[in-house]
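Note that this complex is displayed minus one protein chain, with the remaining chains in position.
So, subunit A:
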Amino acid sequence: MTDPERNADASQDVEMNQYVADRAHVNEDKIKQDDQLISEFGEYGYGWHDADSAGESAKKGISEDVVRSISADKGEPDWMLDIRLKGYQSFLDKPMPDWGVDLSGFNADDFKYYVKPLEKQAQSWEELPDDIRNTYDKLGIPEAEKNRLVSGVAAQYESEVIYNSIREDLKEQGVIFLDTDSAVKQYPELVKKYFGKVIPPDDNKFGALNTAAWSGGSFVYVPKGVHVDIPLQAYFRINTPNMGQFERTLIIADEGSYVHYVEGCTAPIYSTDSLHAAIVEIFVEPHARVRYTTVQNWSNNVYNLVTQRAYVREGATMEWIDGNIGSKATMKYPACILAEPYAKGETMSLGFAGQGQYQDTGAKMIHLAPHTSSTIVAKSIARGGGRSAYRGLVKILKGAEGSSSSVVCDALLVDEFSRSDTYPHVDVREDDVSMAHEATVSKVSEDQLFYLMSRGLEEKEAMGMIVRGFVEPISRQLPMEYALELNRLVELQMEGSVG
């Protein structure tokens, strides 16, 4: 090597070092900024983020070209592209909702619509890049799988399901559990038959956006008479800033079968917003039972605008258990279409609105057939200036005689400056029905606090006990690990609520 060459190398090294130092400096500032945010948001325990090359290179914004390129990248059949384009058109046509949460700061062009972290799905956790694997380790997902607390796992990271597994014996019984993209390729007839049938492309603005840009989510098929004894677990993680996550889940429970699907979701804390706009469609065939549980704990910079609906046939049962603890703003009203006689629908929901949060949640029950029954239990807690609302619809159509519906919504206010509202809509077109509605708003009373404190509990602990008691009817419905998790999240939310 000659000297001039060496010099050139050396000067390049200097430049490179400077560049690395600059980057490190930028990162330091970023880390400081994030730490500051984390401390401002309180005790959110999931706010870390991983290295982010896929996210950094992804473009923001939605257009027909973006929709077409998502479809092309996935190598989809034309019929799916057509559905996407219908969804996109409907998204353009529909106005922003002028009710519910504050969407004035929402701009669809602020989000990245398709972030593909890996070229292909991993066959084992070990195959994943280190920091992604660490993230799931921290979330406890591989552990739960190893200890057989779940019978299948789907891990979605940004736009893709990066790991998916199901217990061998269930697979042998014909249970299908895979990501929806793969299902389009492997089971096109099944997907074509059910996709978009209970939530059509033009259902609502954010459902339409999901239809246009969907990626990932789970496809579940449980054959006739098969009982999946232990829940299937899905975990949704956003990593990059300004992410738009649009998973699409389709569950079909054939006659007399049973399945419980549990989803959890978290994201890093950023100073800019992310969007989670999912669709969950469920078909509960005659005498089957499906339970769908959500423990939603997005960071406080995520818009969570989700459409969930089940089509419930004769003698079948659909249960939505919906825990909304996180997010900046949530609009979510799990629905049951009780389409055939003796179909049953149940929603139990919990919305916890802390500082800067707005949880607009509830349920919809549409009674189309005789002797259908529905139950809604909605609990909401507001503190630190947060806002929670129950918004519900019970519709009983002419001919749905002998149907019954019961709605109970309880709101708990922890302080003077939080807010809770109830918007119950009832539309009954049949005489021979039974309807019950009960709504309460209570404040944690001085007397309750005093009573517990006079038995030796510190104020914070007394408050925690009252709030845990309030959510107990919901947490009782969860598998134990999730009940503990929910209690822990509620406790974290309550941190600093006692001055």
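Here is the rule we use: a residue touches a chain if its C-beta (ideal position, glycine included) is under 8 Å from a C-beta of that chain, and two chains touch if they have at least 3 such contacts; residues count from 1.
Convention: contacts and distances are computed from a predicted model.
**Q** Going by UniProt, what is the name of the one chain that was not included in the view, given "Multiple sugar transport system substrate-binding protein", "Acyl-CoA dehydrogenase", "ABC3 transporter permease C-terminal domain-containing protein" or "FeS assembly ATPase SufC"?
**A** The record for the missing subunit names the protein "FeS assembly ATPase SufC".
**Q** For the full complex, which residue in A:D93, A:D130 or A:E472 touches the chain that was left out?
**A** Checking the options A:D93, A:D130 or A:E472, the one contacting the hidden chain is A:E472.
**Q** Given the contact definition stated above, which residue among A:D73, A:E438 or A:E458 touches the chain not shown here?
**A** In the complete complex, the chain left out is touched by residue A:E458.
**Q** Considering the whole complex rather than only what is displayed, give the residues of subunit A touching the chain that is not shown.
**A** 445-448, 450-459, 461-462, 465-466, 468-473
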